[in-house]
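Below is one structure, written out as structure tokens; the observations come after it.
Here's a slice of the assembly, chains where they normally sit.
Labels run A, B, C and D following the written order; every chain starts at residue 1.
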Amino acid sequence: MTTISAQSLDLTFHTGDGPVQALSDITLDVAEGEFVSFIGPSGCGKTTFLRCVAALETPTGGTLTVKGMTPDEARKARAYGYVFQAAGLYPWRTIGKNITLPLEIMGYSKSERQERMRRVLKLVELEKFANKYPWQLSGGMQQRASIARALSFDAEILLMDEPFGALDEIVRDRLNEELLALWKRTNKTTLFVTHSIPEAVYLSTKIVVMSPRPGRIADVIDSPLPRDRPLDIRDTPEFLAVAHRVREGLREGMEAA
Amino acid sequence: MTDMPLSAPGAAIGRSGRVALAIRGLRHQGGPILAVVAVLLALWYLACIPMNAQQSVLLAERAGAVVTPATAAERRDMGGLALTFANPGPATSSAFAQDRPRLPAPHQVAVELWNTTIGQSITSKRSLVWHAGVTLAPTLLGFLIGSVLGTLLAIGIVHSRVMDLSVMPWAIASQTIPILAIAPMIIVVLNSIGIQGLLPKAIISAYLSFFPVTVGMVKGLRAPAPSDLDLMRTWNASGLRTLVSLRLPASLPYLFASLKVAVAASLVGAIVGELPTGATAGLGARLLAGSYYGQTVQIWSALFGAAIVAAGLVAVIALTQRAVLSRMGLTR
Amino acid sequence: QDDAVTLQLQWVTQAQFAGYYVAQEKGYYEEEGLDVTILPGGPDIAPPQVLAGGGADAMLNWMPSALSAREKGLPVVNIAQPFNSSGLMLTCWKDTGIEGPQDFRGKTIGVWFFGNEYPFLSWMSQEGIPTDGGEEGVTVLKQGFNVDPLLQRQADCISTMTYNEYGQVLDAGVSEDELTTFRYEDQGVATLEDGIWVLEENLEDPDFRDKMVRFVRASMKGWKYAEENPQEAAEIVLENDETGAQTEAHQVRMMTEIAKLTAGSDGALDEADYQRTVDTLLAGGSDPVISAAPEGAWTSVITDEALQ
Amino acid sequence: MSGVLILGTWAALWGLNVALAGWSAARWASPILFGVTLLILWELVVRLFAVPTVILPAPSQISAAIAANGPTLWGDFVQTVLKGALTGWLIGCAAGIGAALLVARSDFLRRGLLPVGNFVAALPIVGTAPILVMWFGFGWESKAAVVVLMVFFPVLVNAVAGLADTDAMQRDLMRTYGATTGQELRYLRARAALPFVFNGLKIATTLALIGAIVAEFFGSPTIGMGFRISTEVGRLNLPVVWASIVVAAVAGSFSYGLIALLEKRLTFWHPSQRGRG
């Protein structure tokens, strides 16, 4: 079943300095429960595409449907959990309160909120920081808090924009595993932006390679890897083959541009 | 007109484009304003009936009509609404055309405004435009002095702990001194050192307008994020540099909000300043003369004149704000 | 030689001050070699303060207010008194049942403050009526600048001047038989109004005295002209009114009424009038305006010379 | 000569103040010292230049007047500040914030109501006070009404500016939660607006006092600070006038301080408050 369907999507920003075409002729179908990674050079439109899906940006051409609805209807149906590229925590709320905010908005009970908050904070190893304010946390800790916030409620679609960019390898590996486990358990459709080829290959059922100026899809790779993926799958030949294809796609895209 | 230099075709398009934009903006803005104004006018007309009921009924009584209650002393303790229901006929028939209404009808104010603006040569003492001009001069001068002084004070307060601790409380105290009470003293003192005319009024208006600017700018100048300030520190930027390149730009939203309040305060200051200078001319003098002779319609029209001037000044600041912010790329 | 004279009025430009404007317009001051500036007053201007601050050479003031200023340590001296009777009165709604001063008890009365409350306070204390509200006393309102409190029936009586506010009440459509009026003159509590006052120390200077002699002479000439030509005087006042808010009809009527108050005065202060004013004020029992009879609060040297 | 004395005193006391600034008690000592400086200079100026009392009384005369008129001043304070200014301030600020919320909720109202609101609220007190006295009588009610009109505009303008001062990502976050306008207001805009709203409230406190006092100039019962000031000016009782002004200044500074304290508690997260003792 198709959850997200984009048909020749175009998006041009109008700046004082002339138009900037951020997305051009993007056609992509994402089935329910898929884990799709987006990889591509900086400025190729990954964030913009995610924003379109979340109805934060309106495409200037083409069609986009989410679960058969317009993105905006899906947004109002609270279909999304979004982790932005920057943490975006509210400075007047403690970390714990930042995480319970979406839960409060969506009407979870108080005890449920507390319980979920504890759970996700534990997941990102910030149990001890529930009562700190955002500016009292390091950059990586803020990013983890924002991941926790997006995971705290049961959105059907997870949109994650370079969530692990500011994390060290060890935490990152652990969170990769956790994310994969969560995804397997809940079968959430996930769109995931990353710059790390191994990460993309490790996590995804589908990898979208994008190329810049204007943002186009250079390659779409359906992963042959099984759903069960221990960390050391990263040393198997299948894994390396996919990684190689991604790298090639990236390089070609860059040269073409 | 005929030998106007040929302008580049692009410029012409640009201009008409701008005009089109402006018209669209007006339409965009016009609808809601008209709707709100229409509702307010309707309410205003309705309110005239009970507000003016005492007088309407009195007039009817003097004209020989039978009214209830029969004596003014009895009516005195009744509310306007009750009186309207007791005498619906008289109350409605003359509510909108009294000489000294408690609440003049909108058209009365409009007619008076028209007669005292369009209906007069602007050099005439009976022209509201002339009076507005008289008031505008100290308003603008006072606003200038006030906002410069307010900004300077804020800069001092943000940069010097001594000033923050000692001057701020007294700046606050200065604002709690009722201006109308000390205005005459200011005028007298300035007069005794030979300063007369525009400056004393401008000083009073500056006195009222500097404070909103100080309060807003103290907050605004402190608004940059710590990381932005840190960046300046790593470059060893001087205080002045940090002020110009970081604090001032970051404070602009606060500045403009303050300036709007300040310009309105300046106008009030200039009007207040007219009273202890003999109230010979200007909107304040008009207001006073109106209230002295119980000319409600005249008060209301002067009041609207003042509000129009204030709204105009606020609008000028709003336009400046838009222009500045968009030049700075801050409009999204 | 300094021939400049600045005169501080105690209210806005109106026919109440017609004599000075007429003297100005008709060139009487110029004939005396004077360069006169007339400063209009207003609700916020205390003429004694302006005088003390050096903003004016002479002021117009009601005698109670000026005497009280004198007691407060500002030595002002009356040098001329163009008004020889008082225009002050209380105007009441007849339907309130007020017929005499004793009926004021329990009523609400509008009074001008700012130094103009003294005549009323003395009167009430002579009548033995407290002014702090309640059944037995009167409730006093600080009256604004117009007659609205009466028309809106927020007060049962308000202060009016014969030449101004009383006319406004009538203009508002009220007929005289709806009203009861009490003239201070008739109640025997009249105090002198609109005298010309200067600082005592200035009078020691012969040049200043000479200037004032010429000023009073010219001013009185203006007054007499105004009395005889109310229409023209009113027009002169109108020309000098920068607010553009006065109407001719109003000013003509005011001039006519004012003329009744200045009639018969040659500018010299009548000592009997002065004494009556002081007695009235001293009679003010518990809330005295002045505590002792003032000394040297007036002088006839200026008028003596001016009237030669 | 006297000029030198005055300048010297000023320099000495300011120097002392600068020296004090590093000290931990400077928070309260500094403004007091500054105030004392002003008072000493004032007394010096009045004495050395023999300024007449009817122009400017000396601080010593003013404090004597305060001591002598305690009950009167207290009565005036209750009438003007507690009844007039406070009531008007509460209603006016509530109305200003309420209008700002309405305006923030509906674009139609923003475009229609804001200009009209600005217009109505820019009416000068000199004109509105007589009208409001005519409508609401001579008591404190008309003073409260004047205050409402005076404080409405600054609060509105600041609250509207504040409600708009959120950054794009903060808003986007709300949108992804599918938050309703009301929720966005409650969880984001209202919070982000606070630093601005407090600006408005601070300006409103001082305006409320001025408004309540000045409105009494246009008609009042025989009590109230504005009544006292205008009456005693006419009587040339300047020490009493200044005694009333002192009461006004103290009351105003005190209420301003209360608001500032509240601000500090509620907007501790704002960069302008963070890291300041």
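Here is the rule we go by: a contact is a pair of C-beta atoms (placed from the backbone, for glycine too) under 8 Å apart; a residue touches a chain by one contact, two chains touch by 3 or more.
For clarity, every value in this text was computed on a predicted model and none was experimentally measured.
Novice: Although each chain type is displayed only once, what is its multiplicity within the complete complex of this file?
Specialist: Whole-complex stoichiometry, label by label: A x2, B x1, C x1, D x1.
Everything that follows uses one rule, which is that only the chains that are shown with their structure count from here on.
Novice: Based on CA centres, what chain would you say lies at the far end from subunit B?
Specialist: It is A.
Novice: Roughly how many whole angstrom separate the Cα centroids of subunit B and subunit D?
Specialist: 18
Novice: Between subunit C and subunit D, what's the gap in Å when you average each chain's C-alpha atoms?
Specialist: Taking the average C-alpha coordinate of subunit C and of subunit D, the gap between them is 38 Å.
Novice: What whole-Å value do you get for the distance between subunit A and subunit B if each is reduced to the mean of its CA atoms?
Specialist: 51
Novice: Could you check subunit A for residues that touch two or more other chains and list them?
Specialist: 135
Novice: Among all residues of subunit C, which ones touch two or more of the remaining chains?
Specialist: Residues 43-44, 46, 49, 52-53, 144-146, 148, 152 of subunit C touch two or more partner chains.
Novice: What residues on subunit C touch subunit B, complex-wise?
Specialist: Touch residues, subunit C against subunit B: 12-13, 39-46, 49-50, 52-55, 93, 95-96, 144-148, 151-153, 168, 172-173, 175, 241-246, 250.
Novice: Which of the residues in subunit D end up touching subunit B in this complex?
Specialist: Where subunit D meets subunit B, its residues are 17-18, 21, 26-27, 30-31, 33-35, 38, 55-56, 108-113, 115-116, 118-128, 130-131, 134-135, 153-154, 157-158, 161, 165, 168, 195-196, 199, 202-203, 206-207, 209-210, 213-214, 217-218, 225-226, 229-230, 233, 241, 244-245, 248-253, 256-257, 270-272, 274-275.
Novice: What residues of subunit D sit close enough to touch subunit C in their complex?
Specialist: Checking each residue of subunit D against subunit C gives 52-55, 130, 133-134, 137-138, 216-222, 227, 230-231, 233-237.
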